[in-house]
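Yeah, one chain of the complex is gone here, protein chain that is, but the others are all in their spots.
Moving on, here comes chain A:
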């Protein structure tokens, strides 16, 4: 119960209150104690919940579960939900990434419409030299010519910063796609496509050449300084993460010849600029067995959870030879609340989640490494705070 209902506001917190601080309860049909209550004043005058950096540093823990180049899973323990959520939101929407933005179509006689083709090209994840990607500057895209209001506002502002709106080697990457489909000929390809077709061959890979346009057909054309940063010999050239992405299908006589300009953007603008396949977190589940569950009940109990969550061990009291259910690894639990649906043990167990233990899963699309993305996210939140602080100082001085 909250502080004002306690008989003695100076008394230390009772175990149930401590539990309420730490655990979100998961009940058969509801969740309770969801809000964080570690605010100064909530638990009475004796409890000091104000911000303390050294206490935070001591209680903060980061434990990695796996750290593959583009898939990291780790636990962040000791932060509040608002901070963990801020990191997740930044990972999804605010980390600058490179993607194809403008597609200049020279020739498109394929069955895929220009705009659909451009959309597909934009969604292809690209990668390249990390140093070069960080060096790339922002490009300020002029508004479309048919939006008169925006165009007028743009021209009014033009003077100061026209350098950022000119495509240059420091803000734009150029990729070219030039694929023509034709029949396979004896002379060039060693097989006569037309003849094979007449005989009943229906496989387009055999009949034609270049009938499938893949992401690997995108050719990087380094401009100016880009040759230094995106060096092909060192393997730093801008290339699609997965070369086997199918962009379009062609038939003989059809051609796609486009030039793509790639720029930096953020996920909030368009999902193609999001550097993560997804970034999510879940809270650590907690299973509290309040009374012993023995024998056949224990076996049934163990089957209510994913494998490895509940183990069966001999009862320590030695009352009987029956095995007792013991919680082995709550991290594997998916909190399906199945055990609360059986009368035998639904009153012997309390389910919940640990409020400040976040199990993050960051899957990168391939442009940056997962752990590097998380660090960028933390730095970006810090940069936002610093910027806000600067604006606050400017505001105070302006007064």
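Assume a contact is a pair of C-beta atoms (placed from the backbone, for glycine too) under 8 Å apart; a residue touches a chain by one contact, two chains touch by 3 or more; residues count from 1.
Note that in this section contacts and distances are computed from a predicted model.
K.L.:
Between "RNA polymerase subunit AC19", "Glycine cleavage system H protein", "ER membrane protein complex subunit 10" or "Mitochondrial matrix iron-sulfur protein", which matches the UniProt record of the unshown chain?
P.N.:
Result for the unshown chain: "RNA polymerase subunit AC19".
K.L.:
Looking at the full complex, which residue from A:67, A:320 or A:336 touches the chain that isn't shown here?
P.N.:
A:67
K.L.:
Which listed residue (A:206, A:312 or A:381) would be found touching the missing chain in the intact complex?
P.N.:
A:381
K.L.:
For chain A, enumerate the residues touching the unshown chain of the complex.
P.N.:
Listed in rising order, the touching residues are 36, 39-41, 49-51, 53, 56-57, 60-64, 67, 74, 76, 79-80, 82-83, 85-86, 89-90, 93-96, 131, 134-135, 137-138, 140, 153, 157, 161, 164, 264, 266, 371-372, 374-376, 378-389, 391-392, 394-396.
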